[in-house]
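Apart from one protein chain that is not included, each protein chain of the complex appears where it belongs.
First chain written, first letter: the chains are A and B, and each begins at residue 1.
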Amino acid sequence: MTTFAQAAITGLLLGGVYGLVAMGLSLVFGVMRVVNFAHGEFVLIGMYGTLALYTGLHLNPFVALLIIVPGALLLGAALQQVLISRVTRTTDLRQLLLTLGLSLIIQSLALIIFSPSQRSLPGFAWGSELVRLGPIYVRPAHVVGFVIAVVVTGALALLLTRTDLGRAMRATVDDAEMAESSGVRTNRIYVVGMAIGVCIACIAGAVLITYYPASPNAGQTFLVIAFVAVVLAGLGNVVGAFLGGLMAGLMQQFTASFISVELQDVGLFALFIAVLVLRPNGLFSRKQAA
Amino acid sequence: MSSRLLRFHASRGVIGAVAVALALAACGGGDVGGTGAAGGTVKIGLPHPLTGVWAEGGQNALNGALLAIDDVNAAGGIKSLKGAKLSGVPADTSSDDPGQAASVTRRLVQQDGVSALIGAYVSALSLTASTEAEKAGVPMLTQAYTDELTKRGYHFLFQLPPPSSAIGAQTVPYVQDAFATANIPLQRVAVVSSNDAALKAQAEGTASVAQSKGLEVVSTEFYPIDITDASVMSQQVIGTRPDIVFLGGPTAASILVVQTLRSLGYTGPVVGLGGGGILDKGFGDALGDNVNGVLSMAAWNWDMPFDGMVDVNKRYMDRFDQPFMPQEAGESYVAVWDLAQSMEDAGSSEPKDIATALQMLSMTTGPGSFMPGQKVSFSESGLNPDTFPMLIQWQDGVPKGVWPMDVQAVPPIAASQ
Partner (left out) sequence: MIRTIGKLAGPLFFVFAATVPLWLLQNDYLRGIGVRALIVAVLAVSWNIIGGFGGRLSFGHAAFFGIGAYTSSLLLVDHGISPWIGGVVGMLVAAVVALLVGLPTLRLRGIFFTLVTFVFTLILLTLARYFSGLTGGDVGLSLPLTEPSLGMMQFRGQLAYYYLALAVLAVYVVIAAVVSASSFGYRLRAIRDDEEVAEALGVPTTKVKLQGFMLSAGMAAFAGTLAAQQDLFIDPGSAFGVTRSVEIALGAIFGGIGTVWGPVVGGIALVAMSDGLNNVLQDVFAGADTIVYGIALVAVALWLPGGLASLPRRLGLLGRRRHAPTPPEASMASSTEKEHELR
């Protein structure tokens, strides 16, 4: 029973950050139909950005978010404006090529600038000690990460449902041409969508670096988990992707606890395939399979 | 920028051909396995993973070899070849593509005309690289542990460190002996390791040795190398109340497990299985004070009590800005000196002559002997029978040799406060 509770808590807390990564991926896919294979590398930028601010300017990683967030928004907007706009709503193929290319470029730059070693925040031990809560243990860094994830998710949900910008974004998701003919400037929406998507990924990276070391290949791990989370929720279901992330975290921990920690990712992938076979439009969809 | 890119893509087909042609031009003209003309240079191929997950260890291994090459040259080169100088030719095997390790090894042999090879740090990469070396008849010294390397009946492969099975067999006795002096009882044993085969085999070996020594193996856990959280697993391990935890894994995972075990209140000893990340500088950096007391099996350490070790270590630290000379760098360093001696003995830089000399080599003094046991020679299968594994312990933020007595730099301390 304790094991069950522990697995549930750990799974949820880790799942929060997975959810963040997945939401960014889902948002970009929903708005622009770009399958972003470089999304893991945006997480990487968040990790290394925070690391650089911490080692260079001695900024607390959570304070560093004040710089990371606007920086990431700008980066996302610039990427969309300069590169991705050229393949938005063209073909899957061109998008895959472009984002794969970006992913390779960012990985190599990380390798060149930050060396291949695994880097964590030197001397930043806060939150890495486990704290006892009754029979279970939590890591404060996980809790903070989870809280940040929930706050970001809430803010994004509000943005999408309560603002004109959000409504325009959802209209674009539903039908870009229709939205455009009714006066929505879709290009602007794409820029904003990409900016937010990259920003959320970078926030996830900034949170992760407080308890998970950065290395040039680290982005890949999170990309795969985000793919799973996004499909669990249904492609393009932005807030649902957060729940998908939570489920991914839970599934990993339960497989690890009750089957074998070695097979934790197999459990996750099995869930993914089961969902695709049984409910291909995602768990939260009322629609039938396409 | 964009116009340059445009031109680039328009002629990409040509570029491929040009790149290969350039490579040919750049590397061509190498005297294939030349006999080392007077005052010439003898090339040593250094295929190592310089990109990807194993890049840090690969770079260390390469650095160790480069330092030794400069040392050999500063000492007058190969005297029997009229002072011929050594020159190292690095090559990137990548971390995840053993096919590329084979390919770059062919390049080193065919185009650069290297007389011998040192590499490739990672077992899988060393396996394919050594197959190419064997086919070409070029001797290769390796820092990799896996038993598979010397089981294949190759004649041109020389494994400097003890194989995994020897390290696995010694782990439990070493720890028992080292702790016997400190009077710490070790009865209940937990084994936690990443599931990559080399470590997994070693972990299973350790568990069975522990059992045969009358210890009780209370927990055996294997985790995936990219694990992001270890609290559930650690709790399960601690729930079995182990006196000692044997741990294997890459740096990030090992850091995570040790951190988690410590913050869950486990104070007993943690012992690395050897290989993997527990000997890494990053491991010490990330754990801070928590690292002190952690033990690990190793094949080499910078503080072994041989004449000249202090100097080698210091120059390595200065040149590459490192807190200590890591094991893979040390093994490469020794390997270069052994090659130099073999060339000296053979009076030739022909790969086959060097291989013959390596088979008859017996180094008991100088940098070429700087392995535990202070002797390097090779059996018919390419094993180095006189070396043995050692136990190190992190103290004051660096790994120090604690067992066996022949290579002890400092006595072991209690695990953790």
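By definition in this document, contacts are C-beta pairs under 8 Å (C-beta built on N, C-alpha and C of every residue); 3 or more make two chains touch, one makes a residue touch a chain.
Here the structure is a predicted model, which means the values were calculated and not measured.
Q: Just one of B:Pro98, B:Gly119 or B:Pro242 touches the chain that is missing; which is it?
A: The missing chain is touched by B:Pro98.
Q: Which of A:Leu102, A:Val144, A:Ala214 or A:Leu250 touches the chain that is not shown?
A: A:Leu102
Q: Looking at the full complex, which residue from A:Val228, A:Ala241 or A:Ala256 touches the chain that isn't shown here?
A: With A:Val228, A:Ala241 or A:Ala256 as choices, the missing chain is touched by A:Val228.
Q: Which of these touches the unseen chain: A:Ala5, A:Ile112, A:Val131 or A:Val147?
A: Checking the options A:Ala5, A:Ile112, A:Val131 or A:Val147, the one contacting the hidden chain is A:Ile112.
Q: If the missing chain were put back, which residues of chain A would it touch?
A: Residues 30, 33, 35, 83, 86-87, 89-98, 100-105, 107-109, 111-112, 116, 173-176, 220, 224, 227-228, 231, 234-237, 262-263, 265-266, 269-270, 272-273, 276-277, 280, 285, 287, 289-290 of chain A touch the chain that is not shown.
Q: Could you list which residues of chain B touch the chain missing from the display?
A: So the residues of chain B touching the missing chain come out as 5-6, 8-10, 12-13, 15-20, 22-24, 26-27, 50-51, 55, 59, 90-92, 96-100, 102-104, 106-107, 109-111, 123-124, 127-128, 131, 134-136, 146, 148, 152, 154, 195-198, 200-201, 224.
Throughout what follows, only the chains that are shown with their structure count from here on.
Q: Please compute the C-alpha centroid of chain A, do the same for chain B, then give the distance between them in whole Å.
A: So the centre of chain A lies 36 Å away from the centre of chain B.
Q: Going by the contact rule set out above, which residues of chain B touch chain A in the complex?
A: So the residues of chain B touching chain A come out as 51-53, 55-56, 59, 195, 221-224, 226-229, 231-233, 235-236, 251-252, 255, 259-260, 263-264, 282, 285-286, 288.
Q: Which of the residues in chain A end up touching chain B in this complex?
A: Residues 2-3, 6-7, 10, 14, 111, 115-120, 122-123, 125, 128-130, 137, 139, 142, 212-213, 215, 217, 221, 253, 256-257, 260-265 of chain A touch chain B in their complex.
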